[in-house]
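Only one protein chain is missing from this complex, and each of the others stays in its spot.
On to chain A.
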Amino acid sequence: MVKTVHPEAEYAAYLAEGRFMVQRSASTGAYVFFPRIAQPGTGLADLEWVEASGEGTIYSFTVIRNKPPTPDYVIALIDLAEGVRMMSRLVDCDPAAIVIGMAVKARVGEVDGAPAVLFAPVEGGAA
(Lines give C-alpha, C1' and ligand atoms only; values in the text may rest on other atoms or scores of the structure.)
Protein backbone atom coordinates (compact mmCIF):
# COMPACT_ATOMS: atom_id res chain seq x y z
CA MET A 1 0.00 0.00 0.00
CA VAL A 2 1.10 3.54 -0.70
CA LYS A 3 1.24 5.72 2.38
CA THR A 4 -0.19 9.21 2.17
CA VAL A 5 2.37 12.00 2.39
CA HIS A 6 0.90 14.95 0.50
CA PRO A 7 -2.81 14.12 0.36
CA GLU A 8 -4.09 16.94 -1.82
CA ALA A 9 -1.30 16.75 -4.36
CA GLU A 10 -1.33 12.95 -4.52
CA TYR A 11 -5.10 12.77 -5.02
CA ALA A 12 -4.81 15.23 -7.90
CA ALA A 13 -1.86 13.32 -9.40
CA TYR A 14 -3.78 10.04 -9.32
CA LEU A 15 -6.76 11.74 -10.96
CA ALA A 16 -4.52 13.09 -13.69
CA GLU A 17 -3.50 9.47 -14.36
CA GLY A 18 -7.17 8.50 -14.59
CA ARG A 19 -7.23 6.81 -11.19
CA PHE A 20 -9.86 7.43 -8.48
CA MET A 21 -8.20 6.78 -5.12
CA VAL A 22 -9.47 7.12 -1.56
CA GLN A 23 -7.67 6.80 1.76
CA ARG A 24 -7.97 3.93 4.22
CA SER A 25 -6.63 3.64 7.76
CA ALA A 26 -4.14 0.75 7.98
CA SER A 27 -5.13 -0.02 11.58
CA THR A 28 -8.91 0.37 11.54
CA GLY A 29 -9.72 -0.21 7.87
CA ALA A 30 -11.97 2.86 7.90
CA TYR A 31 -12.09 4.86 4.68
CA VAL A 32 -11.52 8.60 4.57
CA PHE A 33 -12.73 11.15 2.03
CA PHE A 34 -11.82 13.93 1.42
CA PRO A 35 -8.07 13.19 1.54
CA ARG A 36 -6.37 14.36 4.74
CA ILE A 37 -3.09 13.97 6.57
CA ALA A 38 -4.87 12.03 9.32
CA GLN A 39 -8.21 10.39 10.02
CA PRO A 40 -10.77 12.97 11.14
CA GLY A 41 -11.75 12.64 14.78
CA THR A 42 -9.10 10.15 15.85
CA GLY A 43 -6.04 11.85 14.38
CA LEU A 44 -4.68 8.47 13.27
CA ALA A 45 -2.00 9.21 10.68
CA ASP A 46 -1.86 5.73 9.14
CA LEU A 47 -3.71 6.51 5.92
CA GLU A 48 -2.92 4.63 2.72
CA TRP A 49 -4.17 5.10 -0.81
CA VAL A 50 -6.47 2.43 -2.19
CA GLU A 51 -8.39 2.23 -5.46
CA ALA A 52 -12.02 3.24 -4.97
CA SER A 53 -14.61 0.67 -5.97
CA GLY A 54 -16.43 3.39 -7.89
CA GLU A 55 -19.75 2.03 -6.68
CA GLY A 56 -22.13 4.40 -5.00
CA THR A 57 -25.66 5.66 -4.53
CA ILE A 58 -27.13 9.14 -4.87
CA TYR A 59 -27.60 10.82 -1.46
CA SER A 60 -28.97 14.05 -2.94
CA PHE A 61 -28.77 16.01 -6.18
CA THR A 62 -29.70 19.29 -7.82
CA VAL A 63 -29.97 20.41 -11.42
CA ILE A 64 -28.15 23.69 -11.88
CA ARG A 65 -30.17 25.66 -14.41
CA ASN A 66 -28.43 27.89 -16.90
CA LYS A 67 -29.49 30.32 -19.55
CA PRO A 68 -29.25 28.68 -22.98
CA PRO A 69 -27.01 27.92 -24.75
CA THR A 70 -25.09 27.09 -21.55
CA PRO A 71 -26.23 23.57 -20.67
CA ASP A 72 -27.74 22.64 -17.31
CA TYR A 73 -25.73 20.21 -15.21
CA VAL A 74 -26.35 17.96 -12.24
CA ILE A 75 -24.44 18.23 -8.96
CA ALA A 76 -24.84 15.28 -6.62
CA LEU A 77 -23.64 13.98 -3.30
CA ILE A 78 -22.65 10.34 -3.70
CA ASP A 79 -22.41 7.80 -0.90
CA LEU A 80 -19.59 5.47 -1.92
CA ALA A 81 -19.65 1.75 -1.14
CA GLU A 82 -16.63 2.48 1.09
CA GLY A 83 -18.91 4.42 3.46
CA VAL A 84 -17.71 7.91 2.62
CA ARG A 85 -19.46 10.72 0.75
CA MET A 86 -18.27 13.00 -2.02
CA MET A 87 -19.60 15.71 -4.28
CA SER A 88 -19.60 14.97 -7.99
CA ARG A 89 -21.49 15.46 -11.22
CA LEU A 90 -24.03 13.04 -12.66
CA VAL A 91 -23.50 12.48 -16.37
CA ASP A 92 -24.92 10.34 -19.18
CA CYS A 93 -28.45 10.57 -17.83
CA ASP A 94 -31.73 12.46 -18.14
CA PRO A 95 -31.94 14.81 -15.15
CA ALA A 96 -35.68 14.17 -14.95
CA ALA A 97 -35.03 10.45 -14.37
CA ILE A 98 -32.67 10.89 -11.41
CA VAL A 99 -33.89 9.78 -8.01
CA ILE A 100 -32.25 9.69 -4.60
CA GLY A 101 -30.95 6.21 -3.81
CA MET A 102 -30.17 5.38 -7.45
CA ALA A 103 -27.06 3.21 -7.96
CA VAL A 104 -24.25 4.97 -9.79
CA LYS A 105 -20.76 4.08 -11.01
CA ALA A 106 -17.70 6.32 -11.14
CA ARG A 107 -15.40 7.08 -14.01
CA VAL A 108 -12.62 9.60 -14.32
CA GLY A 109 -13.55 12.21 -16.87
CA GLU A 110 -13.21 15.95 -17.18
CA VAL A 111 -15.05 19.10 -16.14
CA ASP A 112 -14.02 22.07 -18.24
CA GLY A 113 -10.76 20.38 -19.15
CA ALA A 114 -9.76 19.39 -15.61
CA PRO A 115 -9.77 15.73 -14.53
CA ALA A 116 -12.67 14.87 -12.22
CA VAL A 117 -14.50 11.83 -10.86
CA LEU A 118 -17.91 11.66 -12.55
CA PHE A 119 -20.83 9.31 -11.89
CA ALA A 120 -23.43 7.78 -14.18
CA PRO A 121 -26.45 5.63 -13.31
CA VAL A 122 -25.89 1.88 -13.40
CA GLU A 123 -28.10 0.04 -15.94
CA GLY A 124 -31.13 -1.21 -14.09
CA GLY A 125 -29.90 0.62 -11.02
CA ALA A 126 -33.10 2.47 -10.20
CA ALA A 127 -33.71 2.85 -6.50
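Simple rule for what comes next: a contact is a pair of C-beta atoms (placed from the backbone, for glycine too) under 8 Å apart; a residue touches a chain by one contact, two chains touch by 3 or more; residues count from 1.
Just so we're on the same page, contacts and distances are computed from a predicted model.
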| item | value |
| --- | --- |
| Chain excluded from display, named as in UniProt, from "Integral membrane protein", "Thiolase C-terminal domain-containing protein", "NADH-quinone oxidoreductase subunit N" or "Peptide ABC transporter ATP-binding protein" | "Thiolase C-terminal domain-containing protein" |
| Option from A:Ala30, A:Val50, A:Val63 or A:Val122 whose C-beta touches the chain left out | A:Val63 |
| Sole residue of A:Ala12, A:Ile37 or A:Ala81 that reaches the chain not shown, by the stated touch rule | A:Ala12 |
| Contacts of chain A with the absent chain, listed as residue ranges | 8, 12, 33-35, 59-65, 73, 75, 77, 85-89, 95, 100-101, 111-112, 114, 116 |
